[in-house]
Structures are given as C-alpha cells and as structure tokens.
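Of the protein chains in this complex, all but one are displayed in their positions.
As written, the chains take the letters A, B, C and D, and residue 1 is the first residue of each chain.
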Amino acid sequence: MTRLLELRRVNAGYGEFKVLHDVSLYVDKGEIVAVVGPNGAGKTTLLRTIMGYTTLYSGSVVFKSADISGKRVHERVALGLTMVPEGRGIFPNLTVEENLLAGAYLERDKSKVRERLELVYSIFPRLKERRGQLAGSLSGGEAQMLALGRGLMTSPELLLVDEMSLGLAPKVVLALFDLVVKLNKEYGLTMLVVEQHVKNALEISSRGYVLENGRVVLEGDGRSLLSNEMLKKAYLIY
Amino acid sequence: YTSKPAATPSPSPTPTKVKIEKVVIGVVQPLTGPYAIFGREAVDAARLVVDIINNELGGVRSLGGAKLDIVVEDAGTSPESARLAAEKLISQYHVPIIYGAYISRFTMAMGTVTEQNKVILVTDALVDDLANQGWMYFFRVAPRASAHGVSAVDFVMDMAKKYNVTIRTAVIINEDSVFGTTVSNGAHLQLVKYGVEVSSHITYPYDITDMSPIIDQIKRLNPDIIIAVPYFSDGVLFAKTAKAAGLNPKFIAGAGACGFTDPDSIKAAGDAVLYYTNTYSYNPAKPTEWNSKLVSEFMRRYGKMPTEAAGEVFYSFFTIYEALEKAGQMFPDDPLNPDHLRQAFLSLDLNESNSIAAQLYPTGRIKFAPNGENLYAGTAVLQVQLINGTLTPVVVWPQPQEGVQPVFPRPGS
Amino acid sequence: MTRSTLLSIALFQAALLAVGFLVSGNNYYMLLLTQVALFAAFVAAWNIIGGLTGQLDLASSAYMALGGIVTSLLWMRLGLPPVVGVWVGGAVAAGLAVLIGIPTFRFGVREVWYALMTASLVVILNNLFRYFMGPWDFYLPNKWGWLYLRPRTYFELFIIVDVVLLAVILVNIYISGSKIGYYLRNIKEDELVSEAVGVDTRLYKLIALAIYSFITGAAGFLQVVIYSSFSYRLFDAGLAISIAIMGIIGGLGSISGAIAAAVVFRALGEYLRSTLGGVIPGLDLLLYGVALIVVGILKPEGLAGLFNQLRRWWRK
Amino acid sequence: MSAPDVVLRVENVTKRFGGVVALNDVTLSVGRGEIVGLIGPNGSGKTTLFNCITGVYKPDKGRVFFMGRDITGLQPHEVAKLGIARTWQKVRPFRNLTVLEAVTTGALLRTDSVEEARKTAVEVLELIGLPREEWGRLGSEITLMEHKLVDLARALATGPKLLLLDEIAAGLRPHEQERLAEVIKKVWSDRGLTIVVVEHVMRFVMSLSKRVVVLHEGRVIAEGPPEEVASNPRVIEAYLGIKPV
Partner (left out) sequence: MSVGGLLVAVLQQVIDGVFLGLFYAIVASGLALIFGVMDIINFAHGDLVMISAYFVWLISTYLNIDPLLSMLLVLPVLFVLGLAIQKGLINPVLGKEPLIQIAVTVGLGFVLQNIALGYFKAEPRGYPNPVFSEGLSIGPFVIYESKLLSAAVSVLVLFLLDQFLSRTRLGLAMRAVTDDRSSAMLMGINVERVYLLTFAIGMVLVGVASGLWMEMGQVWPYLGTSFSLVSWVAVALAGLGSIRGLAVSAVIIGIAESMGSLISPSVKMAVVYLIFFFILWFKPRGFFAKR
C-alpha cells in the first residue's frame, strides 16, 4: 500500500490561536480513515490544515510523498485532494447543476464531466430533480447532498469529508455509508472522514483516530477502536 | 467675525514714513476641483505681473520701491475652505489686499471675512450680486456677468444690422451656475429689448455628458440665432453635437468667456467651433504696448495664450499697483491703512494714456463707483476663424483686430 | 454610562476647550477648530445609522442641507430666530427621512441598494432645489447674536458647535447602552434573526434614521453659518460620502474612533490644502486620497482598532 | 383537545416556490405543554413549516393559529412578541456580538431595562450550561455547536410559550445530545413550554417527544406516538430506511 497523506507533528491554528498540537497521522491509498472526537476538538481544523486554510506553525503535510505544506489551497486540489466542508459551502446563487460543474473545474474533457455528472445524479436522484434550482434555496439535506456530489465531481484521489451525515435523514445516512463503501471499493476512492456517527464510521473505516483538545489521544484500526472501553463510554452509547 | 480676546494683531503696519519692504497680496483661487483651470491660470498670471512690477517697474515707487509679493491659497472645493483661506491670509500674513476667488459663493464667504477685518477684496468673480452687499472694501475691475450677456446680444444685433440679416427668434442655452444664469438672463433681457423672440431658454449642468437631447430640441425650434453660455467641456460637446446634427442657425454667439474660443477648446473641438464667438472680460489682441508685452511674456513663460482668467489678473493687479502708488502719494504716513487704501482705489481714474491697467482693459478706462464696480466695464468679442489654415481666435468687436473681419452670418446657413 | 466613559468624555471636553482657549487669538485656527468640531458632530450623528445600525447611509449632506435651508428660510422669510428654527429644521429633515425610510425599509432595500438610494437622494434634492430656488446663493441677513446662533466671535461659535458635538456624543453613548442600541447592533448583524427574537427591525431602523437625520438637520444650520450663504449646492454627494467614510475609518460603531477620524482627516485635509494647495495644486487631495487608501488597507478595523492595539500594548 | 388547550394550529397550509410545492395542505395541532417531534425526509418541508409559522414566509394558502389567534401573515417580530421563539437550521452567525449580548437581546423583548435583560440572559445561559468563559466570546469565534446553544439560549430568553427547534442537535456527539435533551426537558417543565422539535436524530426525537408528526413531500403522512410512527411502513419506506434500534 502506498502512503497517500501524512501529517508529521503538525501544530496549526488560527492567527495566534493554536488548535492542533503535535498531530501526526497518515492515510494509505484505498483506505477509509475516520477522525472522531468531541465538539471543538479540532477535527474541522485538522481537515482545514490538510487543505491549507490555517496557519501551520510547525510540522509538515505530505501528500503523495511531496511536502505540500507551502502550497495554496487550489494547488493542493490540483494534486488530487479535496474536501467537503463543514457547513457545506455550496454556491447559493449558482444552480444545482452549475454547482456540480464548478466541481469539475479542473477537468477540461467535456465528456468526462458529463460522465461524472451522470454518476452523481444516479447517486443523488434528488439533485437531478432540482438541477435548475438555485442552490441557496435547497433544504438543509439537499444542500448536503450537493456538497458531497460536488466533491465527487472533482474526482479526487483523497476526499476529506467533514460531518458528512450532518442533517441528513436516517435513510439517506444509511445509503451514504453504503455509498462510501461502494466508492471506496469500486472506484478506489480514498477518504478521510470526520463523522458524528462514530459507530457507523468506524465500522466502515480501516483505521481511526480520536482527537481531543487538538491532540491525537487514540488511534487504531476501526474494529479495535470500536471495542475500546473508553471510547465506548464516550461515544458509542448508541 | 473677530476673535475672542481683542488682542488680534492689527493687520496694518505701524504708521511711519519708513520705507515699506514689501506688500503681500493674498491670492485665493480654485486650484483643485472643476474650476481649477481658471484658478491656475490666474495664479500663473499673478506671478508674472508681480515679477514685472518688481523687476521692471521697481516696485511701488511711492512706497519707497516696496516689492509686491503674493501668497497663494487654494480655495478648495467649498465656501468653507475659501473662508478658511481668507482667515489664514489675514491671521498669518496680515495681508492688506486679497484677490479672488473666481467663484461667487466662495467670494461671498470670503467677503464677510474681509469686511470684518477691513481687508481690500479685489475680485474676479463676476456675479452681479457681489457688488450689492454694501461692502466697503470691495472692488471689481472686470465686467460683471450680466454685461457679458448684454454684450453678446449687442454684438450680434450690431452685426445683423451691418450685414443686413433679419433676426426674429433666438434660443438661449446656458450652464446652470450662478454665472451662467446671470449672463444668460442679461442676454435674455437684451434680446427682448431688441424685439427678438426667445423661443426657449434651456439650462443644463456644466458636467453634462450628452448634448443630443438638447440639440435635438433646438433643432426642432429652428431659431435664427443661438446665444450660448457654456462652461468649458460642455461648450465643445455642444459644438460637436450641433455639427453632427446639422444644426446651423444664422449665428451662434457665446456669452462669457472660454467655452468656444479658448485655445484648448479649439484643440478639442476642431472645426466644429469655426465662426463661434465668445465675449471676453479681456481682449488679448488689444493693440496697446503693455497688452502686447504681457501677452508675449505670458506666452513665453507658459507657452499658451492668456485667456480671460489671466487677463483679469493683468488689469486687476495693475489696478492694485496703481492704487498702491496712489495711496503712497495720498497717505505717506500710513498708506496701507484699509480706509486709506479704499480712498486710493476710489480716487483712481485710469485711461490708456495714464495707466498700464487701462491699457490692458477692453474699454481702456477704469474708475470705481462707490459700490466698487468699474463704471467703464466692458467686454470684447472673439471669433474662431480659419487663418492660414489654422483655427485661431481673433477679436472682432467692438473694433476688429488688425487685418480681421467678422464673419457673419455663418457661411452656408 | 460607566464612570470611565464619563471620565473620557470629560477629558475630551476639557482638551477641546483648552485648545479652543489656546487658539482663540487666531481667527484662522479658531475657524478651523470650529469646522473640525462641526464635521466631527456630523460624523458622530452618522455613526448612529451607519456605525450602530449598519446601514450604509450616504445622505448625510441631504439632511444637513435640508435642515440648514429650512432654518435659514424660516429666519429670513418669517423672522423665526434660528435658535427656534433649528428644531424645525431638524424635524423637517427627520420627517423627510422617515417618509422615505418607511417604504424603503418596508420593501427591504438594504446594503448597496440602500447606499445608492441614499446617495441618489442627495442628487434628487440637489436637482429639485436647483429647480425651485435657481442657482442663486442666498446670503444670511446681516444680523448677529446668540438668538441667531450666529455670534460675533469664532470662539462663541465654537462653543455652540462644541455643545452640539457633546450632545451627539452623549446621544450615541446613551443609545448604545440602551435597548435601542442592542437592537440596532442586532439588526446590523442579521435582520432576519433579529426579527425572530422580536426586534421590529423596520421600526428600529426608522428610529435610528430619525435620530440621525434630526441631529444632522438641526446642526445643518451651523454649516450655513460658516458658509454665510446657502444654495442648492449644499446638497453635496461628495460631502455625504466623506462623512460616511470618516465613520468607517474610525471603526464602525466606535464613537471615539469616528470622532478621531473626523478630526484627523479634516485637519489633515486643511493642512494639506493650506501648505500644498497653493504650491502644487491637487497634491493635497492626492495625498488625502493616499491616506484614505493606506488607512483603509492597513487598518481596516479603523482607528478604533489602532486605539485598541495601543491600549493592549499599554497594558502589557 | 379543547380549543384553549391548543397552542398551535396549522390549518391547510400550502407553500409553493415556483414549481416546488414545499408544503401541501398541511394541518396539525400542538397542545399546551406538548413536545411534538416533526420528522421527515430532507426537503419534506419541515423548515418551511417553521418559516410559515414564524412569519418568515407567508403561506400561499391556509391559516396559522397561535393560542386561538390567527397569526397568518404577521411579521416575525410580532409573532415573537406573541410568544413563539425558534432556532435556525442554517447557522446565521452574529460575528461581532458576544454570546452574552446576543442572548440579552433576546431577553429585551420582555423588558426595556438592559440590566434586567442581562440578568435573564445570565439565568438562561446558566440553565443551558454554556460555560461562563464562553459568554464574552464573539460570534465569529465560537464553534457550530456553541452557536446552536446560543441560538437556543437567545430563543429561550425571549420568554416564549412555544419553542420551535430546527435540528438543534445536529452535529452534536451522542452524550452532548443527551445533555441537550435534558436541558430542553428541564426548561420545558420549568417554564411550562410547548415545543416542536425537528430532528433527524431519531433517538433525540424519541427521547423528547410523546407524539411525532411525519412530513413527506409537503404532506403529513403519519402521526402518533414515536414507537408507532417508527414502525409505520410508510415512514420506514420514506424516511427511516430501517427500523431504528
């Protein structure tokens, strides 16, 4: 297995406000890796650091064996890395379809773009129904689907997903986890997910990290984490 | 206004017969904002005149050869700053005389200050009203605004009689400032006096960017003549649009200076302004010794013809100079006392044989009425003509300059 | 009002008066000081609608002119002394503001649209007054005295202006500490959320607009006093914009910042005009523009941000 | 249920957006002191219903009654004044206000005194259990979760009779959700509130409410006790996917 992403002793935060302390983690190609932890632990900050939105004080972010710490966000995307942000970050004044097309900005081959569009529509038929609607007027859950779909349109090698199932109906959540597995198995998509559905997330993940107060306090493969007593107490009451 | 403790140093120097080193004249002109064209030319002209007086005439002889000096202040873009400028000149420099401020409301704001402080205000603002404020220390050599309108009409009617052209209808257009309105009202009354029907009197803002609605309106009215009081760019825009629209009345006469016949306008408008006229507070072609001298000096120094703003400075400053001479003679003890200065101004009676100022003035005579207006105020008319293939403004009225004839009516109309 | 605010106001007043006394022998400085203080008062009044409520109001000079002209006309035509007239002038300005504000807020005009609407209000009034009063300048009668808010000395005029400035500051401080202030700040953040917690956003925006336009209108006459004349040109879009800019450069919502900006920039402008205006024409305004750019880019939190920084640094 | 016991009644409400029918002839009632769960697939019209009740939208058809009074088409602030408070699904940050200021604003609805309002705000914040250190932080500095809590606190501070919660627990960890549920129960009993909860987290809904209403494509498709609704095949088909544990 090749190492796709590695964080080495990363310290990062916002301005003078340090959030992540000495965080090290890695993602191998073909893996699904979950990051869990309480609110405010720094999970979002972790993903944003990987994408290059935050201030990196020390440590390095390595993607496909190249240090990308100095690269800007869009350059990282061009390398095959993207994120579905928390709070969705869809383009409210673009239509649903335009949002998706914007996701494929770097793809110049029109037929490939169409292919991907069809794929996304087949995953989320609801989006197809709403293709001409301005994204700003979508319901909360529809917007979440759009954000995910748009992330897929970028066709990344590594997709970071922040709170994927936030605000989705239970049925959709279940379908989503199936989908994640499917994307991973069939399309070889590697993913780093931050999830509130800890159990579901760890069940489908090869490995997981537990973040608390900006530090990795626990790591291991999905199964072993699931059976960890401490974790059970803190998160797995469902 | 006076300041609170009455301890303000009095602007007048101690009365002695001692030689006065220099007399500082405050110059307040709009150096920024839309009127800066004039203000800046005026300042250029003032520097030139002062140099000539100091170097060639040896300063004010009756004051023991006192040199003139000017302190220039930008009038800024509101009456507020013009007023500050006047206060500053008075408090910091103790000037006995201020020249300015071209724009009437700026001058108005200054006038309250100069009156309170008893400082002579010589103005190049032409609006009629200024002379009706009951101000004691106010003088205006230049012809007031309404006189421009009257002159423009007089000129046209004069020509019509001379060349046997009937004029029944006229349209007046003017930019809508106080100046433009006063001038055009003067023209309006004068036209009525001549029995000419004014079919329309249109006003517009000076920064207008589209003349076509106005031109199209005039075209439908089809008047015999148009009297126009343009500001500057609007004049060129008018001429160009009129040409494009094929608007071709018997004559188009501008009242008030600059709009059509200014060298810069001609450069911008090309032959669109051919045969247009303007009335001038100043006649650059006046064939007197001093006038020719100043015009050529000005051209040498600044590389362009003096236009009205400079001309007003020429004769106003020489009038000031001659008043100072007079004050030195009349009140050797305390020539710069404001009341003495005032009397000196009022006692002037200048004509071309006894005065440089009069040589520079269109009518050749300067004498002040008690309200500070020049009793012999008058204008000259310039026309754009094709001379040796170049468009040149030439004086055609009251006396055409040498080798020139007015062109009337517009050829082909 | 906390003791520290009271103390700082007292200090500010003492300093201002001290400066007033110091320069009272020099008409130029006295007039300048008066103008600066009046400008600061206009900026402080704007702070209520712009700083607190977050409405990009660019009509300040419209209310100023309207109030000033109404007061002057009442004096000249009906003999109503300006001491009384300014209240009417303020009321007329506020009346117009509310009249326009009702549909404007009712239909939800905001942000840039509100800014442009208010900016065009200045032009509309400018044109309408131009149409009805002609291009003429109307000169104030030759009468002087407190009754006409037109005292004989600059020092007294300065005192009048200072009283106005102090009043505006107090109104600002009172409002920000009161229920209205809370509501206005909420409106600035998010109107819909404010509505849902019971803020009648239209009403409170109207209240802010009315207070601001009333003060601006009433103080407008002092501007006429300084000009000695009035005409339709008092409706000056550029002036309105520069008042709003001072409000922002000062740090939105911070009254001390707004006043500091007004003082610094107005004085800087005059300094540049008087030192450079006659030497290299336009250089003064050019530098003024550069100053705006520099402050805007480097200190986007405004002068208030700078103050805070200094304060933090001081405490360290 | 007799009329005075009905706090909220929605009658035949329809709301369209262009071609989309977000609410289609919805009728439901909420009795005094009830906690009603409102669930349904994404885009089924839950938020839109809240918006129609609180005056953000005006229904195209139908009426909304609050304590027997017709409130259809009232302004949001009027609705708030009458005693309906809500939270927002989409966070709307108040970037430049502190937490305490935001909550105080809510409390100002019932008093003109800032002092009093601040006291109320402090009580509410303590009740909700937002730590004191957070009170002075600006809206731009707090996390999504804290936002939702502040939103709740602000709504409570207005002293409502009816509280509409739109996905307040979304994004919370399980134990935090539990804590939140406790808080909500506490204010509910303390203040005699009536509450409508929209939530996709079934456990949360079920632990709170005795009655659940299910919306689907803008229509009410089921209504009843949680267990009953959860085993309703239509609900499972449209919404749950499988029976929840």
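Going forward, contacts are C-beta pairs under 8 Å (C-beta built on N, C-alpha and C of every residue); 3 or more make two chains touch, one makes a residue touch a chain.
It should be emphasised that the depicted structure is a prediction, and the values quoted were computed from it without experimental measurement.
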Q.
Let's see if you follow the contact definition: name the visible chains touching the chain that is missing.
A. A, B, C
Q | Selected from B:Val71, B:Val165, B:Ile202 or B:Leu346 as touching the chain missing from the view | A | B:Ile202
Q: Tell me which residue among C:Gly50, C:Gly85 or C:Gly181 touches the hidden chain in the full complex.
A: C:Gly50
Q: Identify the residue among C:Leu74, C:Met117, C:Ile180 or C:Ile226 that touches the chain left out of the display.
A: C:Met117
Q.
If I consider the whole complex, including the chain that's not displayed, which of C:Gly68, C:Gly181 or C:Gly247 touches that chain?
A. C:Gly247
Q: Using the touch rule from the top, list residues of chain B that touch the missing partner.
A: 32-34, 36-37, 40, 176, 202-205, 207-210, 212-214, 216-217, 219-220, 232-233, 236-237, 240-241, 243-246, 262, 264-265, 267-272
Q) Residues of chain A in contact with the chain that isn't shown? A) 51, 53, 72-74, 77-78, 82-83, 85, 89-94, 98-99, 101-106, 108, 134, 136, 150-151, 154
Q: Please give every residue of chain C in contact with the chain that is not shown.
A: 50, 56, 100, 103-104, 106-113, 115-117, 119-121, 123-124, 126-128, 130-131, 237-238, 241-242, 244-245, 247-249, 252, 280-283, 285-286, 288-293, 295-297, 300
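As a working rule, only the chains that are shown with their structure count from here on.
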Q. What is the chain whose Cα centroid lies farthest from the Cα centroid of chain C?
A. A
Q.
Between B-C and C-D, which chain pair is linked by the larger number of C-beta contacts?
A. B-C
**Q.** Most central chain, judged by mean C-alpha position against the global CA mean
**A.** C
Q | For chain B paired with chain C, centre-to-centre distance based on mean C-alpha positions, whole Å | A | 37
Q.
Between chain C and chain D, what distance separates the C-alpha centroids? Give it in angstrom.
A. 43
Q.
Taking the mean of the C-alpha atoms as each chain's centre, how many Å separate chain B from chain D?
A. 76
Q | Touching two or more other chains - residue numbers and ranges from chain B | A | none
Q: Could you list the positions in chain C whose residues touch two or more of the other chains?
A: none
Q | Residues on chain B engaged by chain C in the complex (per definition of touch) | A | 1-5, 7-8, 27, 31-32, 36, 39-40, 43, 71-74, 76-81, 83-85, 87-88, 90-92, 104-105, 108-109, 111-112, 117, 129, 133-134, 176-178, 180-181
(Q) Which residues of chain D touch chain A once you look at their complex with the stated criterion? (A) 17-18, 20, 40-44, 47, 89-91, 143-146, 167, 170-176, 178, 200, 202-203, 238-242, 244-245
Q: Show which residues of chain C lie in contact with chain D when the two form their complex.
A: 177-179, 182-183, 185-186, 188-190, 192-201
